[in-house]
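What follows is a single structure, written as structure tokens, with notes after it.
Removed from the display is one protein chain of the complex; every other protein chain stays in position.
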Amino acid sequence: MTKDGTKKALGKSPAVIPAKAKMRITAIFLVVLGFYVLSSYKTEASLMEFIDGFENMGTLFQKFFPPNLGLFKAIWPALAETIQMAVIATTIAAILCVPLSLLAANNVTTNKYLYNFVRFVLNILRTIPDLVLAVIFVALFGIGALPGIIALIIFSLGILAKLISETVESIDMNPLEAMHASGASTIQTIYFSVVPQVLPQFTSFVLYVFEINIRASVVLGLVGAGGIGQILDQQIKFYKYPNAMGIIIIIFALVVIIEYISTKIREAIV
Amino acid sequence: MIEFKNVSLTYPNGTKGLKKVNLTINEGEFVVIVGLSGAGKSTLIRSINRLVKPTEGELKVDNENILTFNGRQLRTLRTKIGMIFQNYNLVKRSNVFKNVLAGRLGHTSTLPSLFNMFSNEDRALAYESLKRVNIEEKIYNRADELSGGQQQRVSIARVLTQKPKYILADEPVASLDPPTSHQVMTYLRKINQEDKITTIVNLHFIDMAMEYADRIIGMRAGEVVFDGPASEVTEKTFEEIYGRTIREDDLRGGQEA
Amino acid sequence: MIEFKNVSLTYPNGTKGLKKVNLTINEGEFVVIVGLSGAGKSTLIRSINRLVKPTEGELKVDNENILTFNGRQLRTLRTKIGMIFQNYNLVKRSNVFKNVLAGRLGHTSTLPSLFNMFSNEDRALAYESLKRVNIEEKIYNRADELSGGQQQRVSIARVLTQKPKYILADEPVASLDPPTSHQVMTYLRKINQEDKITTIVNLHFIDMAMEYADRIIGMRAGEVVFDGPASEVTEKTFEEIYGRTIREDDLRGGQEA
Amino acid sequence: ACGTSDEGGTATEGNNNEETPAETPAEKPEKIVMGFVPSQDSDTIADTVEPLANKLGEALGIEVEGKVMTDYSALVEAMGANEVQIGFIPGFAYVLANEQYDVEVILKSMRYGSGTYKAQYVVRADSDIKTLADLEGKIWAYPDAASTSGFLFPAAQLMGEFDLESAEALQTEFFAEGIAAGGHDSAAIAVYEGDADVATTFDDVRTTLEEDYPDIMEKLTILGHTEDIPNDTISVVSELDDELVTQIKEAFMAFNDDEEMIKIMNDVYNWDAISEAEDAEYDVVRDTYDKLRDSISLD
Partner (left out) sequence: MSLVLPPKPKRSLFKQVRNIVIAIAIIALYVWTFTGIDIDFARAFDRMMNNFSRIIPKLFDPNWEALPKVWDAMVETLYIAFAGSLLAAIFSIPLGFLAAQNMTKNRVLTTIGKWILSAIRAFPDIILAILFIVVVGPKPFAGVLAIAIGSIGMLGKLYSEVLESLDTNIIEAMEANGANKLQILAHGIIPQITPEFLSYAIYRFEIDVRASTILGIVGAGGIGTLIVFAKMNRNWEEMGLILVVIIVVVTIIDFISTQIRKRLV
């Protein structure tokens, strides 16, 4: 009887996650872990060395202090150029991404071929490293801010269009239906029901990309595309670490300010 | 006048939404369609302004077969049919007035509307409509600041602004509590009577249907199983529409609604 | 036994959710609370398991004043009170079984539960509960694959798994259509009778309340305005609860529900 | 800032790994890491040093690992932390490394039979710039301010010649504008395209551009050269004991007699020999840097 009872009880108490799903999750977990172990081996990871060497980092890090904040005036022109490049690039990318992200959202663009084509192009755009873009455009346009701006535009366009098309895909479709039902044209429908819904996200993504663009100019500086990056690189090469730290702190301040503006704008329009 | 002649609709996945529906809805009528979830009420109503396209038969609105309509014709058709939805379908983040003005989009050319340039007539009309549903003081509130009943009134105002010949309402009160539901139904009825707008409403509740309708159409599994004035509704009608008496159905817990 | 003694609740923004409520709910009762939106039904119910904390008075559950409870005591209190929500509040991406087992969390030690290690008894109990609401065949479906009615049944199963002494249900059927609503109410009633679990349900619909309740409590603006068996409900009760007779209210469109 | 290298020597002791006091030479390390930063001053850039490292390892009987890095500050820091023991670093980087971490030069590379190279002033053939003095008021393109041949030497030369206080003054008072072009090639192209009037680059950057710009040899001419700049160094960290350093030196020198190695070095780095070097040879770089040192800081 007891035997019977237990059997019954067990039969009645199914596993929390079905065996098949469990196996699948375990398999994926093992693959990820396995690849990590392999990567650790290939990259010569060693916790001991890390702990041993940590002191070195401390010693080096100290050299960055005290940061020289008096350099603000000296670097201002380059910083201004960086900001200006980021402003232009972000603005243009934000404008261009509107049609692109609508075309790359499957709830607005119902034509499968068009949608897939735009997605494909955007994916390729996103794949190209910013450094390569900068190098190619410098080679094409010569040194100066323009190649940097164009590299930033393409770079941010990829990110923005992806993020925004995903937002568009998640909007409430009901108002669109209502507008269609009242005879509004497609453009009217988009303008009156899609735009208000994505506006807050749009702004915060644009500001996020603006921040990325400011930071990306560090890379751009290295290839002659202007901006604060050049100065930073030079300070490091000359061992003016406190100066480098000063620049980093100024970039940090800029990042925090942008983030603050972003929250404020979101609060204002949400 | 709206005429369904042997209208059938099969969804791409094979579900039959409508099965050989024949109906005539006359000018100025207030028709309520009742039926269980999945009976095809929405499909029927949405066929009329071609939000879905019946696959067979003929559907005439004002003596034109709208099943052949395309692009421009469709837009014109839709401007004369107003629609009210269960979830109000307002743009939550826009203010009430903008939402109501959206009802005029079909009558406005695209470019000016993009710059929010509506004519004084349009704006006056929109304001007038808001007043008719007694919600004018919320004109500049954002839609998501309103309660459900208020939102539905805004969506009625939007439809009024459209100056339609027909109003379709797809379960306009399903998300509202009973007093508010009655309020909304009362407004719909009032507009039907004052403006002589032919009105077709979907409802789950047969009791509410009987209170407001000139005529009740019962649907079940894509077919019209009852069609007649509210006064003719009997216990048997209930059975026809709901398959069996309500109580019994419920007690068979296992079944899905 | 649950006793409200002069319980008041003022929200931080100054809104009075409850005003000097006095109530006693006895073991095994099936109580339905009705009232308009904003009447304080949710506030009342959520006070009982301290999801909100009344600011005045005394609230006794099994003769202990729960308003003084903290941390550990609160968790123990909550394990014996099951709760059902309007929006089911299931973890949409987890399967049905995991959702139901979540009902046991309060009875399970933390560490094993983090690794989904539930005892055989717990799993058997959860499965049993699923069967009681006739949904055992969906055990490994993800919660978001289910219809509203099914999700609500899962959330009832979750509460059953908790083996509570009390069940609180906050508008359990507001998102469901009438037949499904009846189904869900029937299950709740069945459980109340079979397991002798004291059950308190919030509803908008007084008619549905009358069908299922032993006792009806009417609320209005944070106050209890009616308390008695379903049989005692009259036209006047309606008026008390809804402020005035329904019809009249509606016609004065301007008023908010 | 640190003064002379002697002072640096005592100062660095505290910086280094405590276990290896300088006096008691430790036994041979298990592995030596050799870092290499290809500078654009050379006209081909290699992305591997493996053959060289292997050969050196054979000769020393210790495992030698070669690493190519793209930034010499990183290499110098790595040498400072004794993570890299042998560094192939340009003259200017060596001077800094010596000052900071007491890194010592042992050898230098020979190119085209010489241990030095020069930087050049590149102008358009059709321009009216005939002497350095004509550069006044023109636009100057240089690769970057840390480039030995592209910036330091020409800047020092011009500052000396025209009696300017600082690099800042050079860029704003003497020249109309200074542009950091990001590379020797970009600087030359800037002149070619007319964005700048003069570029300072290594000698001769035009050869690397001939493929893309076939007429560059005619369009651009060389206005002049700077004084000699010592070639890339092979430097070692102070932690290596003298015996090992001698071995390393000998091993490298032996490559000069090894046909196969010469070929490898030539193919990959354009070197045709390795020769001994002394710290003093880099004084010229040091002096140049001293002239500019302060004008580069930002305060």
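Each chain carries a letter (A, B, C and D) given by its place in the written order, and its residues are counted from 1.
Here is the rule we use: a residue touches a chain if its C-beta (ideal position, glycine included) is under 8 Å from a C-beta of that chain, and two chains touch if they have at least 3 such contacts.
Being a predicted model, the structure only gives us computed values, none of them experimental.
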Contact set of the excluded chain (shown chains only): A, B, C, D
From B:Leu23, B:Leu74 or B:Ile139, residue that would touch the chain that is not displayed: B:Ile139
Out of D:Glu193, D:Asp228 or D:Asp272, point to the residue that touches the absent chain in the complete complex. D:Glu193
Selected from C:Asn22, C:Thr76, C:Ser119 or C:Thr234 as touching the chain missing from the view: C:Thr76
Hey, which of D:Ala78, D:Ile106 or D:Val122 is the one touching the hidden chain? D:Ala78
In the full complex, which bits of chain D touch the chain not displayed? Write them out. 33, 35, 38, 40, 44-45, 47, 67-71, 73-75, 77-78, 80-81, 83-84, 183, 185, 193, 208-209, 211-213
By the contact criterion defined above, which parts of chain B meet the unshown chain? Give residue numbers in ascending order. 95, 97, 120-121, 123-124, 126-128, 130, 136, 139-140
Taking the full complex into account, what residues of chain A touch the chain not shown? 24-25, 28, 32, 35-36, 38-40, 42-46, 49-50, 53-54, 56-57, 59-61, 80-81, 83-85, 87-88, 91, 123-124, 126-132, 135-136, 139-142, 144-146, 149, 211, 215, 218-219, 223, 229, 232-233, 236, 244, 248-249, 251-252, 255-256, 259, 268
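Simple rule for what comes next: only the chains that are shown with their structure count from here on.
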Quick check on the contact network: minimum steps from chain B to chain C? 1
Pair sharing more residue contacts (C-beta pairs) when A-B is set against A-C: A-B
Determine the chain that sits nearest the middle of the structure, using the mean of its CA atoms as its centre. A
I'd like the Å distance between the centres of chain A and chain C, where a centre is the mean of that chain's Cα atoms. 44
Return the distance between the CA-based centres of chain C and chain D, expressed in whole Å. 78
Among all residues of chain C, which ones touch two or more of the remaining chains? none
Treating touching as the only link between chains, describe the layout with one word: line, ring, star, complete or other. other
Residue ranges of chain A touching chain B (in the complex, touch as defined): 172, 174-175, 177-185, 187-189, 191-193, 196-197, 199-200, 270
Within the complex, chain C is touched by chain B residues 36-37, 133-134, 147, 149-150, 153, 174, 176-180, 182-183, 185-187, 204-205, 242, 246-247, 249-251, 253-257
Touching residues on chain A, where the partner in the complex is chain D: 53, 56, 59-60, 68, 70-71, 74-75, 138, 142-144, 221-225, 230-231, 233-240, 243, 246
